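To start, the structure under review is shown below, and the notes come after it.
With one protein chain held back, the other chains of the complex are shown just where they sit.
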Amino acid sequence: MPSTAISTLTVRVLLFASYAEMLGLDAIELTFDSTATVDDAIARLRALPGGDRLPPKPLCAVNLSQVQLDALLASGDELAVLPPLAGG
Amino acid sequence: MPSTAISTLTVRVLLFASYAEMLGLDAIELTFDSTATVDDAIARLRALPGGDRLPPKPLCAVNLSQVQLDALLASGDELAVLPPLAGG
Amino acid sequence: MANLVIDPIDVGTLLALVQSPERGGVACFLGTVRNHHRGREVVRLEYSAYGPMAEAECGRIVAEAESRWDVAVALRHRVGELEIGDTAVAIAAASAHRDEAFLACRYVIEEVKRRLPIWKREVYTDGSVEWVGGEAGK
Partner (left out) sequence: MANLVIDPIDVGTLLALVQSPERGGVACFLGTVRNHHRGREVVRLEYSAYGPMAEAECGRIVAEAESRWDVAVALRHRVGELEIGDTAVAIAAASAHRDEAFLACRYVIEEVKRRLPIWKREVYTDGSVEWVGGEAGK
């Protein structure tokens, strides 16, 4: 059986507007022991103080493009958690 | 049998743009002995010098509103014969 | 209520006529003088109008748009001599809902093309001159 090397994964998370107010922060680094999806990062955020007010399926972007919640994260990714958009 | 009083009918005709150039005039009065339609006025114009170049069914307006060619004219009407429109 | 104007159209002034805090969306359309027509290069042109009917049609078109949608509409069409690039027609439609603003603006330009008794006399680079008309579908 081949063995798979598992390295840790660090992503930078940005929070905006009402979400930044809920958690009292607008940026945080998250580290995972193995592969992780956007969903995993959201679960981690929701476990933080004030995080229970974050919706379970918020709009998210990775590296400046919207992504689905099952998208895989790569080390160094910038994950942005976006409140309902209000431009225009 | 009742008799109908027939009075003459005078309308003022306005010509514009290429039509004015064809007939060499931009306004003319036409008088009819009995009732007349827009069509009758066009036929009269087409009998004038240069009038053969006027199309048989041009766009027309009476008193500032577009009309069909079978519309009846009343004395004092202003009939405008309109080349293809080019506004906008 | 003069919708036909000889002087250049100032878009900012036109927008100010319809914008209000209650009408958050403004759709506008500008038709500018092109430098070519059927392959020939246009130097300048002149719009002439059947003035009283053109004004009446402008008023009717604006009233139709304002009764069909919840909008405020302003419309200006130039007459006289125009240069290449000049704005020949300008329309602004403001509404609380952008869908209505767009629909009204589009309606007005289509009706302007279809109904305004205005004609265009183009002067070409070779010195020739021509009356242009009947391109409502363009």
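For reference, chains read A, B and C in written order, and residue numbers begin at 1 within each chain.
Rule of thumb we're sticking to: a residue touches a chain if its C-beta (ideal position, glycine included) is under 8 Å from a C-beta of that chain, and two chains touch if they have at least 3 such contacts.
In this text, all values refer to a predicted model and were calculated from it rather than measured experimentally.
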Omitted chain: which shown chains does it touch? A, C
Thinking of the whole complex, not just what is shown, which of C:G31, C:P117 or C:G133 touches the missing chain? C:G31
For a quick check of understanding: of A:T10, A:S34 or A:Q66, which residue touches the chain that isn't displayed? A:Q66
Contacts of chain A with the missing chain: which residues? 14, 16-18, 21, 61, 64-66, 80, 82-88
I need the residue numbers on chain C that touch the omitted chain, in ascending order. 11-12, 15, 19-36, 84-85, 96-98, 101-102, 105-106, 109, 138
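Operating definition for what follows: only the chains that are shown with their structure count from here on.
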Taking each chain's mean CA coordinate, chain A and chain C are separated, in whole Å, by 51
Which residues belonging to chain A are in contact with no fewer than two other chains? none
Residues touching two or more other chains, restricted to chain C: which are they? none
